[in-house]
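The complex appears here minus one protein chain, its other protein chains still in place.
For clarity, chains are labelled A, B and C in written order, and residue numbers in each chain start from 1.
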Amino acid sequence: MAQNPFPLGKDELLKAYRTMRTIREFEERLHVDFAKGDIPGFVHLYAGEEACATGIMMHLNDNDRIASTHRGHGHCIAKGVDVHAMMAEIYGRSTGACRGKGGSMHIADLSKGMMGANGILGAGAPLICGAALAAKVRGDRGVGITFVGDGASNQGTFLESLNLAAVWNLPVVFVVENNGYAESTAMEWAVSCDSYVDRATGFGMPGVTVDGTDFFAVYEAAGEIIRRARDGGGPALLECNMVRFYGHFEGDAQTYRAKGELEAIRASRDCLTILSERVIEAGVIGRDELQAIDREVNALIEDAVRAAKAAPLPVADDLLRDVYVSY
Amino acid sequence: MLNERIKPIVMPKWGLSMSEGKVTGWLKRPGSTISIGDELLEVETDKITNVVEAGETGVLRRVLGEPGTVYPVKALIAVLAEPDVPDDDIDAFINAYAVPAGEDGDGEAEAGPQYHTAETPAGTIRYAKRGESGPTILLVHGFGGDLDNWLFTIDALAEKATVYALDLPGHGQSTKQIADASLSGLSQAVLGFLDTVGVERAHFVGHSMGGAVSMRTALDAPGRVASLSLIASAGLGEQIDGGYIQGFVGATSRRDLKPVLETLFADRGLVSRQMVDDLLKYKRLDGVDEALRALSASLFAEGRQASVLVSGIADARTPTLVVWGEEDRVIPADHAQALANTAQVAVIPGAGHMVQMEAAGKVNALLKEHIAKAS
Amino acid sequence: MSRKISMKQAINEALDLEMRRDPTVIVMGEDIVGGTGAQGEDDAWGGVLGVTKGLYAKHGDRLMDTPLSESAYIGAAIGAAACGLRPVAELMFLDFMGVCFDQIFNQAAKFRYMFGGKAETPVVIRGMVGAGFRAAAQHSQMLTPLFTHIPGLKVVCPSNAYDAKGLLIQSIRDNDPVIFCEHKNLYGLECEVPAESYAIPFGEANVLRDGDDVTIVSYGLTVHRAMEAATALAKDGTEAEVIDLRTLSPIDWDTIVESVERTGRLVVVDEAHPRCNLATDIAAFVGQNAFGALKAGIQMVTAPHTPVPFAPSLEDLYVPSADSIASAVRRTLSPKGASPRIAA
């Protein structure tokens, strides 16, 4: 076996691949099952963006908190939320991560430091400032990561949070997942300053742009930013340029995209392909090893769907439960 | 010069915070002949409704206090005089009567601060001290009570004694920390308090749990206890109303607490809104819930009294008085008979567990007599 | 040891005691220290009306001035609460909640339910409410009905110093998000308050006055107006029972209904605007659950359906007065007490 030239050991590389593959498989399965009408409500898929969540979350532990977006499945999986509980939640079952009361847009697992997918765009940024403040007050070296899309980065909450994090010198990383579209609206049109790094600079914190389809690019930049935040170096912004393989939500015909755009990004900017080619080419991991992971992940998702469909629905009593801790 | 044979009946002052009282009804008609201890009228304060007893003899010549009307403390509400005192003199007396100014003041001016605190080994203890002469008396309240349980007692006793009333640890405005929630622990705290205020020996008057604490002290430190007056005392039998203890500890609202407090009195109407509110205010203080739970677990677990001290006290030579309200619903009145062979026993009809409040005049007379004998 | 202090001091004392007791309690807000980063004194303001004055000297950096950025810091308080702290965030005037309402009603209020009972958000958001301060339309509102509408929020509005201290301590110890409404015109009002810590449980109304003829229910400043009205009515022989709700969510339905079942008459006084407020809420509840006990139509005394005016002559007309409450009581007592009357 060739010498490993990567900044991660083989086990870690396999873990990263497994995470990315799990997200992809999870989302593609939802894409199919949603079209069949099996899934209530609406879902926003993370497929195509896996390298971002994975490259960042590889640096985090359960004491680090993340605040996610409406497109949160990938963040959940990468942060360690149980895939069975997620699938059951999306199916509205009582075995779900939120006992069927949150759904796709609100999956949370605070024990894993996952403070929730969030249906309100930009709402996670102030919350993660609070998580980071808590870590700072406790002095436990925890960091907070908030994800925001290129669209929600225009929310006042996000911009206010950049200011607050800078003023309070909080261990926060603002990750802008720039997939080019705020729902259907082009980022170029909707973002006045056109650069998230400029926004960070304007608030006196460093900003970095990386190719979000390159796991190693995300991993390395995130590692530096997170270490800096952990050490008390303060907040930073990380813009990941990435691609969305599916629509804003399932059922989106994506007529706003240029002709051939989707085919092109799927062909040339698939982060899973880029990662696997890189590690295979380096001779660190064999194609058969990746295929074995693919089969395991496939079985896992299959089992998660089967279990979710078989799981009990919440009952009438659950309607009134858990509004308050006590009332 | 006013006729000294004319005796004013004034609105009484029960406790520090009382500034006025409402005459709720007269129990004697004008013209009645009055003896000492006769119940004259009922007065309602924001804390409690109580009977005003006659401290003098005479004929009730004038009734001035209108039922339903509020009068300031020391306002003239009736006049006693012998039949031969002329009406004109009485009218002149009434016209000349003025609520003693300055003396009434704001309470503290009367006799220095009403409450004191002492830093004792058991922590901060709040206490009241009245009177300057005669024997020293210590008043020990019961479970969940405080020194204001002696509202109608302390001033009466202080006429001829130096009277201390304290808040036990966990109670009133004393420390809410109870290092040792046993009778011995409370007894140690009481002795520590006496050490701090420089009292070597006192006549112990204990109500309910305070009675058991007093007995424990008499057994452990007989030299410090000149006599025992046990009012509706714990420690004289196993029985106790567990529902009362649990209810008192558990209640967090007026609605829960009021019926519990009503079991303390023969006359449930004595439980005023203010009494309930004051107890709620006490129960809300940090540490009180833990203190009460610790005490109830140690002393009254499973609805029974853990300590019965009858044989020890019977053997001790401490002069002992036992007083009970016949209608006590918390600790049965027949416990009074446990010491019948060695102590003076008085069971007062028409009174409940808070007999020293409900029949203050009678109890005060018994206490004065007993302590005078034992001194 | 009990002594007389103002509601402002009582709030300060509650914060001080809880910060001493629990290291996870932090306090943040605009100018709650004052002068941060400026050249002059530390602790320059202690809050815009001095409520938090002196706490910085005792607790240092656990008091945090914030940028004028309500969404960010209220959100941060909520996020910190979800991560184990017990933040008390001052939202100077609760009118400013418009700026950050999403964080309160879509985030804090929903975490527990939306996450299947697996989240706790012990945050307190405290600030000034109410008119009578010549502060005009954007600094004077009684927005309590907005908060009580939202499941997941608890809403507290004390009427005196004793309640303010005990309710704020309970709010800090409570594991749900609490909106703590401080009527600015009560800040100076003094009453007996123990120096020790104590907590007043939520959902316990305080009966300030017993009466058998009519029940007056209110909260905050208008409790005092109701007491004035009750005193005036007593001279005419009408004994009003006055109930101070203390907490609006949860609300003590039992005390209200038990009282109305005894008096048969109900006047609800609310400083909020007349539509869908606490008064309509209580009237509806009593109408539904104690209709048989009512001897007359329920009367509501509220602020008018207008913004709070600036001119003192107008603002004085805005807040329900003792006279208007007494008149409402008299309406319930008149033979035509139940007759329809269209209120503005």
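Just so we're on the same page, contacts are C-beta pairs under 8 Å (C-beta built on N, C-alpha and C of every residue); 3 or more make two chains touch, one makes a residue touch a chain.
As a convention for this text, contacts and distances are computed from a predicted model.
Participant: Can you pick, from "Acetoin catabolism protein X", "Glutathione transport system permease protein GsiC", "Multisubunit sodium/proton antiporter MrpG subunit" or "Tat pathway signal sequence domain protein", the UniProt protein name of the chain not displayed?
Facilitator: "Acetoin catabolism protein X"
Participant: Of the chains that are displayed, which are in contact with the missing one across the whole complex?
Facilitator: Looking at the complete complex, the unshown chain comes into contact with A.
Participant: Which residue from A:E188, A:E263, A:D288 or A:D317 sits in contact with the chain not drawn here?
Facilitator: A:E188
Participant: Tell me which of A:P7, A:G251 or A:P312 is the one touching the absent chain.
Facilitator: Reading the full complex, the residue touching the unseen chain is A:P7.
Participant: Among A:I120, A:L262 or A:A282, which residue is in contact with the omitted chain in the full complex?
Facilitator: Residue touching the chain left out of view: A:A282.
Participant: For review purposes, identify every residue of chain A that touches the missing chain, sorted by number.
Facilitator: Within chain A, the residues that touch the unshown chain are 2-3, 5-7, 187-188, 191, 193-195, 197-198, 200-202, 206-210, 214, 216-217, 219-221, 224-225, 228, 236, 239, 241, 258, 278, 281-283.
Please note the rule applied: only the chains that are shown with their structure count from here on.
Participant: Counting one step for each move to a touching chain, how far apart are chain A and chain B?
Facilitator: 2
Participant: Identify the chain pair joined by the greatest number of C-beta pairs in contact.
Facilitator: A-C
Participant: If you average the Cα atoms of each chain, whose average lands nearest the overall Cα average?
Facilitator: C
Participant: Farthest from chain A in C-alpha centre terms, which chain would that be?
Facilitator: Of all chains, B has its centre farthest from that of chain A.
Participant: Which integer distance in Å separates the CA centroid of chain A from that of chain B?
Facilitator: 70
Participant: Rounded to a whole Å, what is the gap between the Cα centroids of chain A and chain C?
Facilitator: 40
Participant: Which part of chain B faces chain C closely enough to touch in the complex?
Facilitator: Touch list, chain B to chain C: 117, 126, 173, 176, 252-255, 273, 277, 281, 284-286.
Participant: Under the definition above, what is the set of chain C residues touching chain A in their complex?
Facilitator: These residues of chain C touch chain A: 24, 26, 62, 64, 66-67, 69, 71-85, 87, 102-103, 106-107, 111-120, 151-152, 154, 174-176, 203, 250.
Participant: Within their complex, state which residues of chain C touch chain B.
Facilitator: 1-2, 21, 162, 166, 194, 196-201, 204, 206-207, 210, 254-255, 258
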